[in-house]
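Since the structure comes first, as structure tokens, the remarks are kept for the end.
The complex is shown incomplete by one protein chain, all other protein chains being positioned as in the whole.
And then subunit A:
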């Protein structure tokens, strides 16, 4: 794909000015790294604060008295009782129980929900919403209107409270409107790095000024997609299209925790989302494969697509995400394994360039999450 056909976020010119190396990602020309480099960007995000442009992701507003009830027909998550000012992780499922996308849902109050979906899926998600619940609520894509910034790391709160003191008392997964430099923003205390931090939805025409102001703070560095990937991998967080897709269910993806209790087979509002029967059957009867954490026992990074074998050489799975974890200072990976081999501490082997690399099934996150829970 030539760069002419790629979309640009409102911060594109700023990325170029900062010396970013740009790559195509989900149809956008995005910064994979800045001159600091992936390793230092990653470490900076865990030690200070990193600013990420995630404006390629899709922001969608649902409104109307039936919006929560309608959205519940598409996700295995409690939306009806999601408190005002709170955000929750969810996924769109298909009739087979496969995952169409994962997303964040926030309750804005006034019968409004605010969704953030993956960049590569956003047009398809919008079509999915319109097809299934378009007559039950208003669906407003904000793809062009709003940019999305993530400010992540232990210093994120002291940086952002300089612009809006009220954010300091927010706790993990809280969501609120806030004025930042006079712009009408939505701020959530969440992110995808495992660190404390915020995601900030900002009007597109105000995004660059906000980004520049945040970058001017001494704790903040611009961070590219390369470090975003290693940060989320160390935090054990799934990347759609790699660690889950339409062929994997939430049970196989080890995301049962994200299925709200009230929506489970024995819950008050059991089922009522696509693929519920298949998912409940898997929960009841077990699955043949599941997503697990895997730590290579040598220095070799083991990357997506590598086959996993048992001691006898039988293929028992494959890697879905893998690379180097700068904080762990070691390679890290996730993979799908036959459940007979998925117990913690099971020894398995990845095939890398024709050679075996010993790996151990390991708990996730690989690096402790440090969310602010008050």
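Quick note on the criterion: a contact is a pair of C-beta atoms (placed from the backbone, for glycine too) under 8 Å apart; a residue touches a chain by one contact, two chains touch by 3 or more; residues count from 1.
Simple rule for what comes next: contacts and distances are computed from a predicted model.
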item	value
Omitted chain (choose from "Branched-chain amino acid ABC transporter permease", "Nitrile hydratase subunit beta", "Sulfate/thiosulfate import ATP-binding protein CysA" or "Glycine cleavage system H protein") - UniProt protein name	"Glycine cleavage system H protein"
Of A:9, A:33 or A:248, the one touching the omitted chain in the full complex	A:33
Selected residue (touches chain absent from view) among A:76, A:141, A:226 or A:274	A:226
Residues in subunit A touching the chain absent from view	32-33, 37-40, 226, 230, 299-301, 303, 323-324, 326, 331, 353
